[in-house]
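I am attaching a structure below and will ask some questions about it afterwards.
Heads up, one of the protein chains got dropped from this complex, but the rest are sitting where they should.
Right after this comes chain A.
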Amino acid sequence: MLDASQDGYITEDGRRIGGVVMEMKNITLRFGGVVAIKDISFDIREGEIRAIIGPNGAGKSSMLNVISGFYVPQEGEIWFRGERRPPMKPYEVARQGIARTFQNIALFEGMSVLDNVMTGRLTHMKSGLFQQALWKGKAEEEEVANREVVEHIIDFLEIQHIRKTPVARLPYGLKKRVELARALAAEPKLLLLDEPMAGMNVEEKEDMSRFILDVNDEFGTTIALIEHDMGVVMDLSDRVVVMDYGKKIGDGTPDEVRNNQEVIDAYLGVSHD
């Protein structure tokens, strides 16, 4: 189904995928002598769900950290929305419209769910210290306007009942959902999910999968995700990048990847005789 043209393609279920949002060109990342990522290129297109998979230690999380600005690659170029991105701090990346979740939940444990999701709106809040000190004019308007957006997302992810609960009291599965809510609240152009279903049971995984598909469908959010559950990845994603030992060994639709001999070898092992 892949269309060669730059303008995107139509997926099997009939969704229209747009042009390239983010392009990684020949990225190489080293830690001293260890090469974590070796000369990898791939692109992420507007509106698609793009998965990055691979065995443990393949460099998937490093790749996500490169995109979100925690690591600066030694070689290669990152292009975001048609412009080459200079080396940036993570908070500058966030302001460009890239939000993410973490493999080990990174919520603000001392704050309520509502406050946590409201922090996702920080990049949209512009009123200054003095206006806020008086809580007049722009500060209050802004608070209310952003609260409305946040409440919409809270509804969408079905966490209304825990709105005022401190995050520290929530069970694992709900925390994952709150983290997704916080990332969504930023209305990101690109949403990165680092193992959104790690440590969940089947039911929770199904819920999370539904939310990811709904987010993509309703907000048109471009999503790049890392996941170990192959069933989930093959069902959810439009295109898959496969990494192994820091190299890219496959790239294409789930079906193409599934039948790629190199990918099968990486996952099942191959005899060295």
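We adopt the following convention: a residue touches a chain if its C-beta (ideal position, glycine included) is under 8 Å from a C-beta of that chain, and two chains touch if they have at least 3 such contacts; residues count from 1.
Convention: contacts and distances are computed from a predicted model.
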Complex member absent from the view - protein name from UniProt, among "Amino acid/amide ABC transporter membrane protein 2, HAAT family", "sn-glycerol-3-phosphate transport system permease protein UgpE", "Glycosyltransferase family 4 protein" or "NADH dehydrogenase subunit L": "Amino acid/amide ABC transporter membrane protein 2, HAAT family"
Which residue of A:41, A:127 or A:165 touches the chain not shown here: A:127
Of A:20, A:111 or A:230, the one touching the omitted chain in the full complex: A:111
Touching residue (missing chain; options A:23, A:43 or A:140): A:140
Candidates A:36, A:78, A:186 or A:249 - the one touching the absent chain: A:186
Residues in chain A touching the chain absent from view: 68, 89-91, 94-95, 99-100, 102, 106-111, 115, 118-123, 125, 127, 129, 132-135, 139-140, 142-144, 147-148, 151, 182, 186
